[in-house]
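Have a look at this one before I ask anything.
Excluded from the complex is one protein chain; the other protein chains are retained at their positions.
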Amino acid sequence: MTDATLSPGKAVAAVKRPTGASIGPRWSNALFVAPYMVFYVVLLVYPLFKGIWMSMLESDMFDDTSKFAGLANYYRLFNDKIFIGTVWNTVLFVLMTVPVFVAIGLLLALALNRSDRTSATLRAIFFGTSVLSVTIVTIIWKMMYMPGNGAIASLMRLLGLEPIAFITTASLALPAVAITTIWWIIGLPMMLFLAALQQIPGELYEAAALDNASRWRSFWSITLPSIRRTMLVVVIYEIVAQFQLFGQAQLLTQGGPNNASRPIVLFIYEQGFRSWNLGYAAAASEILFLIMAVAALAQFFASRKRVEE
Amino acid sequence: MQVSSIELDSVSKRFGSVEVISELSLTIHSGEFIAFLGPSGCGKSTLLRMIAGLESVDGGEIRIGGERVDRLPPGARGVAMVFQHYALYPHMTVFDNLAFGLRNIGTAEDEIARRIEEAARILEISHLLKRKPGQLSGGQRQRVAIGRALVKDPKAYLFDEPLSNLDAALRVRTRVELARLHQQTRATTIFVTHDQVEAMTLASRIVVMNARKVEQVGTPMEIYGRPATEFVARFVGSPAMNFLPVQVNDRGGLASAVLGDGSIIDTHVPVAALPGGDLRVGVRAEAIRVRPDGALPGKVEVVERLGDRTHLHIRLMDGSTLVAEDTGISQVQPGDAVRLAVEGATAHLFDAGGLAYHARQ
Amino acid sequence: MQVSSIELDSVSKRFGSVEVISELSLTIHSGEFIAFLGPSGCGKSTLLRMIAGLESVDGGEIRIGGERVDRLPPGARGVAMVFQHYALYPHMTVFDNLAFGLRNIGTAEDEIARRIEEAARILEISHLLKRKPGQLSGGQRQRVAIGRALVKDPKAYLFDEPLSNLDAALRVRTRVELARLHQQTRATTIFVTHDQVEAMTLASRIVVMNARKVEQVGTPMEIYGRPATEFVARFVGSPAMNFLPVQVNDRGGLASAVLGDGSIIDTHVPVAALPGGDLRVGVRAEAIRVRPDGALPGKVEVVERLGDRTHLHIRLMDGSTLVAEDTGISQVQPGDAVRLAVEGATAHLFDAGGLAYHARQ
Amino acid sequence: MAASEHIVGRGIGNKLILFSVILVAIMWMLPIAWTLLLSFKPNSELMISTASAFHPPYTIKNYTDIFQSSGVFRWLWNSAVVSIGVTVGILVLSSLAGYGFARAEFKGRDIIFVLVLLGLAVPEQAVIIARHQMFSDLKMHNTYPAIILPGLSSAFGVFLMTQYFKAIPKDIDEAAMLDNASRFKIFWKVLLPLTIPAQATLGIFSFLGAWNDYLWPLISATKPEMFTITVGMASTQTNFAQSEGLGFLMAQAIFAGLPVFIVYLFFQKYIVRAVAGAAIN
Partner (left out) sequence: ADKTEISVARFFGACEADYGTVTDVTKANGECGIITALINKFNAESTTTVVKPEIVEWPGYDQLTARIRSGEPPVISVMHEAVISDYSSRGLLEPLDEDFAKAGIDVNDMTDASRQGVTKDGKIYAMPFDTHTWLWHINMNLFKEAGLVDGAGKPILPKSTDELMQQAQQFKDKTGKPYFISTLANETAFYTRTFDTLLYQQNVDFFADPTKVNFSAPEAKNALQLLADIFSKDLTTKNQDYAASVSAFAAGEGGVFICGTWLIDTYDQESKKDGALANGYAVTAFPQLYAGSPRVWADGHSWVLLKQDLSDAQRASAVEFMKFLWDNNYEWARTGHLPVRKSIIESEQFKNLPHRGDIASLAVNGTALPSAVKRQFSIQEIEGEEVGSAMRGDKPVEQALTDAETRINELLANAK
């Protein structure tokens, strides 16, 4: 792009020298957003609508003839115990992880909201795991959970306890995935809370100290109210993120045992690429999208409320 | 040097449904140093930015050097602006900051170097040319910002509160430097400020603005000595002018103001010009002195010692308060009962609408 | 009311390897209004915060009302602090802000209500008690912050630049209110500021600080009229005191200062007290007047009209500049040649180390 | 609490808290320590029991084996290409669009911006089936563009950059306008250099996101030579590998995690700032 294409040059004739940008709307300004919009429309908007269309087809991955089926896929979904199970699992997983992310994240942030070297190192440790990829994290945790040879089993045996079979007991598989997830990405909520804590003026704590407030009182009366918004952001962000559980479950438990840890996204993946039921998979995707959209909407309203405050 | 006059011809501006400038007309002569003075939000910056081309004009015309400019992009108007926060390009060296505008219009590099050298010499920033803005003190940035305007040899300089970011001491120094600079260049200059001291000390004429309109245009001494309205009288001068409700008697053609407690201030305001209705007398603190033979009794509430002067906050018998001035070595203490002498010659009268009436000149 | 004296006994403080307060001793009497005045970074806030218990003390002792407090947590010291940014609890109502500290020490609710009512009445914030800080203007917040201190009935009030966040007009008003408040309560008060006008107008005594130490402790008039050091002389007063190098002759026991161009200022400083070496005379602007018969010739460079006064920036024959004061209606123009008369009675002499020598009192 | 660090009388409590967090941190590192330990054990011993990890013999054979054989290098290379591609792409597109949405007015801009923001609510999984079909129909799978391009549609970067551009004082643009700079010049010469912190933030997020992306590469990069490290590592995690090559698997995991961990250590300051910045937006 040269300057000439972007500068309107309206008044150029009047003044000999080249003139710069002017205020106000110009069509040429749209050129700045155009490149991104191409990607946005082609790779997000189009597939979104194509997905909605596909969800109303009965189509097989390798069958060129797909026929319109209306809402049949959705009807089938709502009667599919496995799918309902995956929704339930996902919700359970969210319920298991999000409160922990908030509680532990906040606790760590509170403890590490200091400027010394030790705290910096500790922050680095807790955040460091977040940069690992899901495959590596699951390899590491398989080694922790392995029933016979895993670290946890060995440790429990050492303490004379019967090892707990985490990933192989229906009731413990999802918690095991949750623990792995928390270990993996606790750093993010911690950092978000840290950032929020650092926004709280130190003077407030000093005023409270002069007001005879105990540490605990300061926490309830100053810290908590001050980070309300971040709390909300973290909660919603984590809900959205954890609803998209896939890799940990696929690699750690394959959704088992007995579907106990199968999340929605794994269901979508398996319907699509194992059962070749594209329409069905697309319909499940749309349900996921709907849930996410509600969460996003909640976030939008939450953040708007802040502006009004 | 290409100095030009600036004419505003019933210029209007609205933001959404709010009119911030309404049919404002003003002529700024070539070479004048004009200050726009007014409270926050009165539209000073907006007006300046309209002249610069940074806000569109909703009605009226703007002419610079006779040429109509209100449809031209900012760069084409040939004016230079110094922003409140300097708006230096943080990632460019001082030299490049100064050169940017010149390069954009294709000025030859040796000409650029020459102009920058000259400007840097005048502003004493020659040794800073290789630094980046982040490595400069507030005052140095200020000068670079001025330098950026200077090298362009503009038709007019526009300053938007250029001193408000400096600390008190530096502000005073820079004020003096700006005055000196204008004496050297004699360039048309508009200076926006809400600080009356700045306006008074710098400008050859002051435009006092309030809400969407101009309250008064005049030299500093006219503004201070003969404020056109109560708004101007209150806004200019520190401490603010004292206002007291009065009854007026005719005393040889001049108004004699009778205060609530019966004491009298003999003003020099011609009684003929006065309207009916409620009137107030306006007197500045320096015209009210503590004197054993003063006519006005009162009780000192607060004593503010400024070193060279002392301000006394005094409650009168009728409960109203006013501020009087005393010398730096004043012996008055809070709680003292004092008598005040008011110098009637510099007193003004204001009618219910806030319009001022002055002594004949 | 439980007002107490505050004693600092060779108190020291270091941040890492940097000593910011070094062996500082100071006694503040019960009921005094003390200002800590000094340039930014000189350690004023640190000292105040050490008294409050917000910074630990590295050496020395602090006593409040005779009791040693420097190991006590802030709440146990019985002092109240008003912070620069108010530090109101943003999510509590004004009432709860005021009540917080009282509740924390288990004060009965009806007693709390009573005290808050009383404080709100004094500060005229009764109608704001249900609002949250976000819904208040700057000045209102300021008052709530003061109210929060007031309800605690503390042994001493500590203010850390409480006015610096207010706009100019409000600052002046609040200053007067603070003065009035202190006159009512007569509470021991420490007030940190870097604005000399605030310090001068409010404090009964001023502690002028520079770097890690106290330069001078004295009443405002002592600080202004008899600055102990060049630092104090330069820092206090606006415009800053004029300094000119001089030779000193003995004239009947008093020093007669000879300027570079030979003109003479007859000071009242006893010559006997003066050391050898280079000396400078220090004269405030108001002691330098334009007079046809003045001894000192110079050329006016800048004229600053403040309305009630005019400051003239004048270049002397030897190239040095000084500021003189003229009346508000001064007719002097830039470029005029003038003659200046210097009032020797208020002139000071300063030695090479910056120590001041004054006229005998 | 940073603010109360100095307050008199709070020292002991602070130390206690720190001490307990140090304990937790040690627990936090256990899994990695365990993995590290296993990676230095011969596979045959581990096949019988992992308890042998606590005593010698130790070996670095598992690591040297990586150099001899596995696809890890190719996968790391692929991941690098993909992550850099995504990062550069996102930076370019988001900067341009962010400037556009923040500063360059045109008709309909605000509506378009809202539409883009709505895109933040679309999870990748919701479009993954359709996207896979699209790329299949275009016969683009198993190419770098196929792995890279979908990442460029994320609205997050645009949102972030728009916010950032909006936060830059407008008077800088205005000064440049008065200096006769064109729109593109203002963007390129004046504002873009000021967004470097945001570029770093976004770059780090994009890079880590792309490096660790799993689902899309899993279905798009299906040829082993096109695997990213994430997918490649997943392909080695089979039962067979665990029973017969546990130590090797652990060594691979450590080795594959190393590059981005080193990147993390290098850029830790910026990453922390990036996350913190994101929190404030």
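Which chain is which? They are A, B, C and D, in the order written, and residues in each are numbered from 1.
In the analysis below, a contact is a pair of C-beta atoms (placed from the backbone, for glycine too) under 8 Å apart; a residue touches a chain by one contact, two chains touch by 3 or more.
Owing to the predicted nature of the structure, the values given are computational and were not obtained by experimental measurement.
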| item | value |
| --- | --- |
| Visible chains in contact with the missing one | A, D |
| From D:Ser39, D:Gln125, D:Thr195 or D:Thr236, residue that would touch the chain that is not displayed | D:Thr236 |
| Of A:Ser55, A:Thr181 or A:Asn277, the residue in touch with the unshown chain | A:Asn277 |
| Option from A:Met146, A:Ala178 or A:Ala207 whose C-beta touches the chain left out | A:Met146 |
| Contact set of chain A toward the excluded chain (per top definition) | 60-63, 76, 80-82, 146-149, 163, 165, 167-170, 253-254, 256-259, 269-270, 273-277, 280 |
| Chain not shown, touching residues in chain D | 47-49, 65-66, 68-71, 132-133, 135-136, 139-142, 218-220, 222-225, 234-246, 248 |
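We take it that only the chains that are shown with their structure count from here on.
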| item | value |
| --- | --- |
| Distance from chain B to chain A - Cα centre to Cα centre, in angstrom | 55 |
| Contacts with two or more other chains, residues of chain D listed in rising order | 7, 10, 176-182, 185 |
| Sites on chain B at which at least two other chains make contact | 53-54, 73-76, 104-105 |
| Graph class of chain-chain contacts, one of line, ring, star, complete, other | complete |
| Complex contact set, residues of chain A against chain B | 8, 10-11, 14-15, 17-24 |
| Complex interface listing, chain D residues touching chain C | 6-10 |
| Residues of chain D touching chain B in the complex | 169, 171-172, 174-182, 185, 189-190, 193-194 |
